[in-house]
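Every protein chain but one is kept in place in this view of the complex.
Then we have subunit A:
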Amino acid sequence: MSCCAPGADINAASGAPSPDELLHAARSLGDGVAQIELSVPAIHCGACIQKLEQALSRLDGVISARVNLSTRRISIRFRQSAPPPIVETLTGLGYPPHLFDEAEGKDRTLAELLRSVAVSGFASGNIMLLSVSVWSGADGATRDLFHWISALIAFPTLLYAGRTFYRSAWQALRAGRMNMDVPIVIGVALAYAMSIYDTLHHGQHAYFDAGVTLLFFLLIGRTFDHLMRDRARSAVLGLARLAPRGAIVLAPDGSRDYRPVNEIETGDRLLIAAGERIPVDARVIGGASDLDCSLVSGESRPQPVGPASTVRAGTLNLTGPLTLEASARATDSFLAEMVRMMEAAEGGRTRYRRIADRVSAFYAPVVHLTALVAFIVWLVMGGDWHQALTIAIAVLIITCPCALGLAVPIVQVVAARRLIERGVMVRDGSAMERLTEIDAVAFDKTGTLTMGQPRLVNAPDIAPDMLLIAAALGGQSRHPLSQAIARHAAAGDAGSDAPPVSFDAVTEVPGFGIEGWRDGSLWRLGRPGWALGQETVDQETVGQATFGQATFGQATFDNDKDAAGAAWFASGSGAMLARDGRECARFAFEDTVRPGAAAAIQALQRTGKSVEILSGDTEAACRDIAGRLDVQQYAAGLLPSGKVARINAMTQAGRKMLMVGDGLNDAPALSAAYASMAPATAADVGRNIADLVFLRDSLEAVPFVIDVSEQAGKLIRQNIALALVYNIIAVPIAFLGLVTPLIAAVAMSGSSILVIANALRLLRSGERSPTAKPDRVPVVGHYPGRYSEGGAT
């Protein structure tokens, strides 16, 4: 079977962009042509490429469609005059698209760095070739010729490949600061000038190779560093997108009028249709419906509302039309408050200074001082400015931090590779440094500790033939409970040779269940009352039946796409299978604990980290799950601000917190925490803000990531120590004037290779523990599009 079975991931349809959003996000290319980039996590293989490209190019108005398998994105060009139904087509094929949450254009810096690496690599190879000839005894006219050729190659290279360093050094100097690039630039420029002077005077030593090789090594380090660096990413935009642009306002004279959201005043009456988001905090004055409040509580189980209920901005109206009275303006509403909270948290996050920055801040002045002292000492002692300058340059070159520049990024790149092999995507290299300091871990409940997916629990009590019938019927519905039954049967009877059960005239009754005819009997699977024929499908009953508090065991599940089915399980009695109105079987469900959750929590507690649960769900549900997972501390019923407050309180008490969460309501907490992780199934906003995203189901990713980070931290410290030891040995040699270009070249390459080899040990330590499927994975870096591996198979 193809891995591309459509509809494999029934949960993925949420958050699909509306046609308006799509048009808004598209870039105009002129001539009425627009281009849109969509992230499609469900893309897996070559067949997906072909299927999507063919389907899209068949649409009217589409000029071209190109799938990028590496980043799992589609780039589509279409005519603005006739926007094609892109989202519908993709969703229909089982590939729900998402808009990018980060306005990330092509990474020009990376392209520039790569080009610089290529140029300096070419130049250093050729100059080294000539230098080796000089070292092995070329002299006289040949040596001069080789020096001149080297100078000719080095000059454009230094200009081109050195740009990154000149720019950064200049910025630092202008701001009155000192960074590592200042000694690099001074060293390289002086070395070049001095070598030209020596070549003119037929000198024996020229440092052309040293200067260019130095740039080459530094650029490699810089490129790795860039790959691991935190992008300027913001989840605020994603959150802000949840705010509708406007709503229909009901004027006192009865006229209806669409108004933008910031013109809605307190007291206005709003009409909200099913499927729309609530624009401002409001009170219900008419109608009854179910709301998806996942933004507020993290629970995606719909909440019934009726007259006099208060509703919050950003929640989604699922089932029925509502008439609201605005109780706050948009800027004072819940959603605006969330956005402000996120902005505050994101602003505070930049405080972390990376190890590499801290080391170089201390290192740069030391290098300068040493070179200066060398110059003065030799000038005073020998009185020969040429010799003094040569030695000062040798000191600058030899202390220039090739090894130091590689020490941190190479370890992070190797660690990121190990993590991605185990299904963890690193979004921010510095997160691995921060993770080593973590001493407390907070988990969200629904969707993080649990799968957020219902599971059939009373299967042994159900007659096998009834289960088969229910599964056959339920398999035709996309309702989460029907799917849970179908899934259970499929897992249990994989090898059974029972004839497939088939139904005629299967119809799904939104809000009640699914029914079908078989052997002259009417079978119904759904709400007990409806299955027994006591309730009839009637719009009024839907309203009344859904009203009232839903208590559904611990079961909570992701249902915001299946709006119509909400009423069914909100009644709280599970599902029933009935034949001609007689009960045949009852089904009970509960939420599954995420695999590896207990092991992960034990592992964390064993290493002395405190674990707690921060949930927006009810106290009873939290107590149950805390008991099952042996977690002592939990806080229930928290609003997003409550989670942030809890994390801030811990931070003020000197604790470093790792937040693991998936819901929209966790987003502010994720950004407030010292480090953050989210499962790949998380809401877009949460996935964007988290430092790390784990793609597989198992929560054991959490201790694994901490473990790898600690190993990486150890290697980083070793590498920095190695680089310093190298300097302690090399600087006196340079200071004594014993360094020739040959020694400089050997020392520089030697220390860099040592540091790289040390970093690669991280890969070897991973081989001892069995690694699961190291299939096609990106080697390094930041792949925002890749997050679906755990979800769809």
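Here is the rule we go by: a residue touches a chain if its C-beta (ideal position, glycine included) is under 8 Å from a C-beta of that chain, and two chains touch if they have at least 3 such contacts; residues count from 1.
Methods note: contacts and distances are computed from a predicted model.
Asker: Select, from "Cbb3-type cytochrome oxidase assembly protein CcoS", "N-methylglutamate synthase subunit A", "sulfate adenylyltransferase" or "histidine kinase", the UniProt-recorded name of the complex's unshown chain.
Answerer: Of the names offered in "Cbb3-type cytochrome oxidase assembly protein CcoS", "N-methylglutamate synthase subunit A", "sulfate adenylyltransferase" or "histidine kinase", the absent chain's UniProt record gives "Cbb3-type cytochrome oxidase assembly protein CcoS".
Asker: Which residue among A:Ser64, A:Gln204, A:Ser521 or A:Gln632 touches the omitted chain?
Answerer: Among A:Ser64, A:Gln204, A:Ser521 or A:Gln632, only A:Ser64 touches the chain that is not shown.
Asker: Among A:Glu37, A:Asp209, A:Asp268 or A:Glu590, which residue is in contact with the omitted chain in the full complex?
Answerer: Looking across A:Glu37, A:Asp209, A:Asp268 or A:Glu590, the contact with the absent chain belongs to A:Glu37.
Asker: State which residues belonging to subunit A touch the missing partner chain.
Answerer: Residues in contact with the chain left out: 29, 35, 37, 45-46, 49-50, 53, 64, 66-71, 73, 75, 104-107, 111, 114-115, 118-119, 122, 125-126, 129-130, 142, 145, 149, 153, 776.
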